[in-house]
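Here the complex is missing a single protein chain, while all its other protein chains stay put.
Chain naming follows the written order as A and B, and within any one chain the residues start at number 1.
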Amino acid sequence: MEKVLIANRGEIAVRIAKTLRGMDMKSVGIAHEYEGETPATRCVDELIVLRGDSPIAAYLDAKQILEGARERDVDAIHPGYGFLSENPNFARSTRELGMTYIGPSPEVIELMGDKILAREFVSKEGFRISPSEEEEEDPLSFKERSEAIGFPLVLKAAAGGGGKGMHIVRSAKDLVGAIELAKGEAERYFGDGRIYAERYIENPRHIEVQVMADKAGNCLHFFERECSIQRRFQKIVEESPSLALDKKLRRKICSEAVGIAIAAKYENAGTIEFILAPDGEFYFLEMNTRLQVEHPVTEMITGRDLVELQIRIARGEELSIAQEEIKTKGHAIECRVYAEDVEHDFSPCIGRLVDVREPVAEFVRFDSGVAKGSDVSADFDPMLAKLIVYGETREEAISRSVESLKQTSFLGVNTNLAYLSRIVAHPAFVKGETDTGFVARHKLDLAPKELSTKKRRMLLAAAALSNRDFRERVEAVPEPYASIGDWSN
Amino acid sequence: MGYLFELLGEQSVIEPVYQEEGIGLRVDGRITDLDFKDLGGGEFIFEVDGDIYPVRIATSGDSVFIHSEGESYEILAINSLEKVVEEARGGSSSDSLIAPMPGVVIRVEKKAGDLVKRGETILVIESMKLQTVVTSFRDGLVRSILVEEGGGFEKGSVLAVLASDEIEEDQL
Partner (left out) sequence: MMRRIRSQVDVRSETFQRYRTANRARISEFRRRQEQARFERPERDMERLSRHGKLFVRERIERLIDPGTPFLEFSSLAANTEYGGESKSASSITGIGIVSGREVIVRADDPTIKGGAWYPLTIKKIVRCLEIAIENELPVIHLCDSAGGFLPLQAELFPDKYLAGRIFRNQSILSKMGCKQLSLVFGHCTAGGAYIPSLSDYAVIVRGTGGIFLGGPPLVKAATGEVVDADTLGGADVHTQISGTADYAVDSEVEALLLGREIVGQWTRGEKTQIETRQPEEPFYDSSELYGIIPDDIKTQFDIREVVARIVDGSYFHEYQPDYGTTLVAGFAHIWGFKVGLLGNNGVLFNDSSLKAAHFMELCNQNRTPLVFLQNITGFMVGADYEARGICKDGAKMIMVQSCSEVPKFTVMINGSFGAGNYGMCGRAFDGRFVFSWPNHQIGIMGAEQAASTLVDVKVRQLERAGQELTDQEVEDIKRPILESYEKELSAYYATSHLWDDGIIDPVDTRNALGISLSASLNAPINETTYGVLRL
């Protein structure tokens, strides 16, 4: 394997190319013809320019990408995350064309990609999933079956996602009404009235375990990551290790993850996500059959390059390390920098980055997909970069994160940088009181502080003096008028 | 009258205060004691009324972006004339689209009740063998189209009328 195509863009493309370079391999990037130069196009050895109506469609155009890969004599394809990374057909076609797919088999991707099938598989293999009942099985007994799960429970649309159509039911008397409501909404939102009931875990933590398995069946875990800090059901702050796990619980949850991977005959890097209830119970949520956005957190505390391991496994090498050899040191926190308007429901922002400053420090890793002059468009996910900070202790990682976030700036679009600072500096975060309700619970504390009138004046004054039109108008006033100033006789 | 700038949705008036050493500013009527040092590369140290702020500044068009103490701000320079004209357009000014010259209607692209954005084509006319696109001069609602495709009109005739205020839009 000498030449790898990175079927992705942005920071992850840059990150993969970096490892390829370190391994003396050639990298081939892809970009849509309208995109222009980006850090991702600058860091690869070769570039395939994709055509098509929209940039996003081009990144999903497996046929065009594969054709390009063949033309360039590519040996393997790394899908990154998003786009085609969980598309079994893409993985399958890659292999059929004689190239290596750096990831698991199409069958596993398919299995884990169907959330209901995945839960059934995991449950059948004897692992814990949260209790649930589907209405479809027997509509008449749905109410009784739901009651048996216990309260609180949540009603979800089978075809749903993103939190839409979800109803939390706290007592039996509300159940019938809620079922009606949920069915109606499921029909309206998704055109599919199927619903199911699931145990609702209040204030859960989101814990995931990084696993890595080779062709020979060796499977290792790289410990957990806690990703409880989420907004709009998307992770924004991740860390490892999690304060919520003691030694025993960590061993239990990690070996459960390894067990699931082995049962699925998993190969390459994967992540098993769990819901951790306040009482210490945890349930399988889903398995992601690719590299995760937040993988650098794991790399930072284990000292392992996960992309390198992915490549080695893909080219047939066996994992040469034993589980006991994988040790963690210190603490790492990742903050995801998004172009978004925190004050308007985190809606994505677009614009041109007129100035970019990255934090510089030994303990900081800054994975960025944009640079000064980059256009942040509505075509793609608005994540600009990831800031990953290491500390000997969690406290140190936190204070370094706050400092690094303050140093970082992306001028030209709104970002969540300051919001991230407020999260990691929040006393509850510092104490480790993190769960998926964190952002909603501390909404007021996390809102931007009212601007002092003095600072407002400073900003306006600095802006006026930096504004060309203002300066020109002010400087156009001739002498002695300017020196005489605001005078009248 | 001073110059207008907008920060966090609020407008402020800035006036220069000419003085012996450089320019001072009056911000919202208050004289601001000001000093700054250009460190190069967009980095400045501003001293305002005795407080020191290290800032990073970048500009793009009418926007000035400032990064200070971990927060980023966008300050927009507002052209007062443009603002006054826009406010007047949104207000009492005529709602009619008037024919700029005599001609015939080639195409009618909107009908009564349609919502239109400023600049959106309402109809296309032709005169002196030249086609002209008649666009909406503001956001609003088409109340009526007074001409038909193929029909002729004189200079100054009303081609279409926009709804006069928001209340009407609500009703429809």
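Keep this in mind: contacts are C-beta pairs under 8 Å (C-beta built on N, C-alpha and C of every residue); 3 or more make two chains touch, one makes a residue touch a chain.
Only a predicted model underlies this, so the values are computations on that prediction, with no experimental measurement involved.
Peer 1: Of the listed residues B:R26, B:K110 or B:R138, which contacts the missing chain in the full complex?
Peer 2: From the options B:R26, B:K110 or B:R138, the contact with the absent chain belongs to B:R26.
Peer 1: From the list B:V17, B:I106, B:V124 or B:L146, which touches the chain that is not on show?
Peer 2: Spelled out, the listed residue whose C-beta touches the missing chain is B:V17.
Peer 1: By the contact definition given up top, give the residues of subunit A that touch the hidden chain.
Peer 2: 473-474, 476-489
Peer 1: Touching residues of subunit B against the unshown chain: what are they?
Peer 2: Residues touching the hidden chain, for subunit B, are 1-3, 15-18, 26, 80-81, 84-85, 88, 91-93.
By our rule, only the chains that are shown with their structure count from here on.
Peer 1: Quick check: in the complex, which residue numbers of subunit B touch subunit A?
Peer 2: Listed in rising order, the residues of subunit B that touch subunit A are 3, 5, 7-8, 12, 14, 16-20, 23, 25, 27-28, 30, 32, 34, 36, 42, 44, 46, 48-49, 51, 53, 55-60, 62, 64-75, 77, 79.
Peer 1: Which residues of subunit A touch subunit B in the complex?
Peer 2: Subunit A reaches subunit B through residues 352, 354-355, 357, 405-406, 409-412, 414-415, 417-418, 421, 448, 451, 454-470, 473-474, 477, 482-486.
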